[in-house]
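Input: a single structure, listed below in structure tokens.
One chain of protein is taken out of this complex; the other chains stay put.
Let's look at chain A:
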Amino acid sequence: MPSTKASTHEEIEHLYADNQRWLQRWLYQKIGCSQRASDLLQDTFLRLLGRNEVIDALEPRAYLMTVAKRVLIDHWRRSRIEQAYLDALAQIPEAYAPDPQEQLVLIETLVEIDSMLDGLPPLAKRAFLLVQLDGMKQRDIAALLGISISTVKRYLVMAATQCYFSRMTSDDSARLA
């Protein structure tokens, strides 16, 4: 698709001109802050630009709504993680706290990890994090969480398969390919 980049950009620009008002209103109803709604509106269109694909113009509203919903979910995920991280950080001595730039990068990373583990059973997620972030052995995790080693194994396989490989088959990455 060599010459489509510029025309796709133009197409999305038209989508923006035609749809930004109602979409901004819709986002505002969801989060009740007009500044933030307008940021999320830009994020929605940035995401479309990043995909650089021809948009099915038959149902542009439905299409935009789907993308905006994903942006909104990611936004909520981010604020949830950020809050949890800052709460946790408040409990360690200030001298050990990372500088603001490092914190931003770290929060980005946490958001990414969280989205990779999305939808897993809570115990599967926890078991997997205990191995990857903390180097715990399966038998210790079994003892900590009060479940059998074979359950731990089953959870780890489930979490690892999703975390490492599910994105390669999801529709987002299929588009990239």
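Just so it is clear, a contact is a pair of C-beta atoms (placed from the backbone, for glycine too) under 8 Å apart; a residue touches a chain by one contact, two chains touch by 3 or more; residues count from 1.
To be clear about the criterion, contacts and distances are computed from a predicted model.
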{"item": "Protein name, per the UniProt record, of whichever chain is missing from view (\"proton-translocating NAD(P)(+) transhydrogenase\", \"Tat pathway signal sequence domain protein\", \"Exodeoxyribonuclease 7 small subunit\" or \"Iron uptake regulator\")", "value": "\"Iron uptake regulator\""}
{"item": "Touch residues of chain A, complete complex, unshown partner", "value": "1-2, 5-6, 9, 13, 16-17, 20, 42, 45-46, 49-50, 52, 77, 80-81, 83-85, 87-89, 91-93, 96-98, 101, 105-106, 108-110, 112-114, 116-117, 122, 125-126, 129-138, 144, 153, 156-157, 160-161, 163-165, 167-169, 173-174, 176-177"}
